[in-house]
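Only one protein chain is missing; all other protein chains are in place.
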Amino acid sequence: MIVIEGLTKSFEPTRRQRHLALGDLSLSIAEGEFVSILGPSGCGKSTLLYVVGGFVPPTSGKVVVNGKAVTGPGPDRGPVFQEFALFPWKTVLGNVMYGLLEQGVPRALAESKARALISLVHLAGYEDFYPKQLSGGMKQRVAIARTLAYGPKILLMDEPFGALDAHTRTGLQRELLEIWERDRKTVLFVTHSVEEAVFLSDRVVVLTRSPGRIKAMIDIDLPRPRRRAELLVDRRYQTFVVEIEGLMDTQGQGRQ
Amino acid sequence: MSLKVASASAVPPLLACLALLAGWEGAARVLDINGLPPAYDALRELPAILSDREALLNIAASLRRMLTGFVLALLISIPVGLAMARSPRVAALCNPLLMLIYPVPKAALMPIIMLWLGIGDASKTIVIGLGVSLPVIYHSYQGARAIEEKLIWSAAAMGMRPAARLLRIVLPAALPQIFVGIRTGLVLALITMVTSEMIARQAGVGSILFNALDMAQYASVYAMIVIIGVLGFVLDLLFERLRAKLVAWAEPSHDIAVGTA
Partner (left out) sequence: MSAERTWQIVLGMLPPVCLIALWHGIATAGWAPAALLPLPSAVFARLFEQLHNPVFLQHAATTLFRLFAGFGIAVVVGVMLGIAAAGSRRLEALLRPLLRVLAPVPKIALYPALVLILGFEHASKVALVVADAVFPILLATYQGAATVEPKLVWSARAAGASPRRTLLTVVLPAALPAILTGCRIGLVISSIVVFLAEMLTSTDGLGHLLIYASRSFQTVDMFVPLITISLLGLLLNAAINALQKRLLAGFPDAG
């Protein structure tokens, strides 16, 4: 579904400095796979997401999605950001309807679809609220609903639960899996948290410190559907977590 | 700003000036009306005006009045702004009065002030001073208000008395915003000066401008406009250089030109 080849990305914050965020990274992701990207701060994992999303052009290398090269953003790859990025001047309903309206869906139909999604993320009744009146967890649910509204085949999630407290976080993780189980979209999920990555994903990709390259890929073959209470006491889950945390701890500069 | 970047950034404005002059020339030829002489004719008048001793003295006197009013205003306005920021009582005292004065064009006070003080320097200087005061007070106020309380607390904890805190903590931290206010004040000083002279019609660049208008010396009118424009540009440029040097550590300011008197 997603094929990344030899991707490098460098930034030039000033004329003299150059920061290599990603160095020669190659990765293939199958359709319907839930892949987490883990790594220390500044390893370029968000950058990887942005390149796949078409928000940031690569310095060299290719990203091919569904057979077509990525040249810009599009409704086939829907982002969900850590800061929610909701439109503050629109209500919850307005936010969720945005993508549908931009795609030319008639207003009445767009509204009913939006309302269905708002119910799906357990926010029925909040349609006319403004984002500033919502808690962090609620805002993120709106953001997810807004992205789901325009039906992307791929979800690009950039530490979506990073700004939330632990309890809200685990709740949203469960809700995300419930939604994902419905149509098994391809998900690229960037996170800091090893536990979160193991809990959610089919595969975990660990990046090295900047310049980010692939340090390791671990298949998480735990059975689905996954329940937190069961997994927390599951030996295999715990082994995965320990193993990956160990990988994160021994990060050195550059390649292994 | 490195020298290379500074000189490179001088090119676009020069190009812009040339483009404006070219546009002027073009429009004049197309419109072909008496009231819009071609740029070349106007520019030809410049040497005549600039070599006229009396005109030069007039211009110099204008600038002198402007700077006097400007400096006096600064000396009063900056402390007022700072005081307003540090004391909500002072702010409550001054704010409504300032809000009443703000929409009044200071140059419009000229007729009344001229009745009281005659047509000499004093009336114009006062009006210029008034025009400059408001933006300087406002920006000094905003600049001092935005200082992190923690800075002040640390200083107080270290035993600094209020006067010292004002001078050594509040003033430097507010300096970038104060300079934005001063820059705006400079622009306003120039505008108020020109306008008050246009109204008083007695001396200075503004009066030369309007006299030329009355005598239908159109080319001279435009030449004076160019002179005033250049004055404004040069003053602003010099001030920006000064400001960049003095508050180099501050973020670049995107100041919205507060504009006229």
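Going in written order, the chains are labelled A and B, and every chain counts its residues from 1.
Heads up, the rule we're going with is that a residue touches a chain if its C-beta (ideal position, glycine included) is under 8 Å from a C-beta of that chain, and two chains touch if they have at least 3 such contacts.
Since we're looking at a predicted model, the values are computed, not measured.
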{"item": "Displayed chains contacting the withheld chain", "value": "A, B"}
{"item": "Given A:V3, A:A85 or A:M248, the one touching the chain that is not displayed", "value": "A:A85"}
{"item": "Residue of A:K132, A:R182 or A:R235 touching the missing chain in the full complex", "value": "A:K132"}
{"item": "Where the missing chain touches subunit B, by residue", "value": "12-13, 15-17, 19-20, 31, 33-36, 88-89, 92-97, 99-105, 107-109, 111-112, 115-116, 187, 190-191, 194-195, 198-199, 209-210, 212-213, 218, 221-222, 224-225, 228-229, 232-233, 235-237, 254, 256-261"}
{"item": "Contact set of subunit A toward the excluded chain (per top definition)", "value": "50, 53-55, 72-75, 77-79, 81, 83, 85, 87-91, 98-99, 102-103, 130-132, 146-147, 149-150, 152"}
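The rule we apply is simple: only the chains that are shown with their structure count from here on.
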{"item": "Intercentroid distance (Cα basis), subunit B paired with subunit A, Å", "value": "52"}
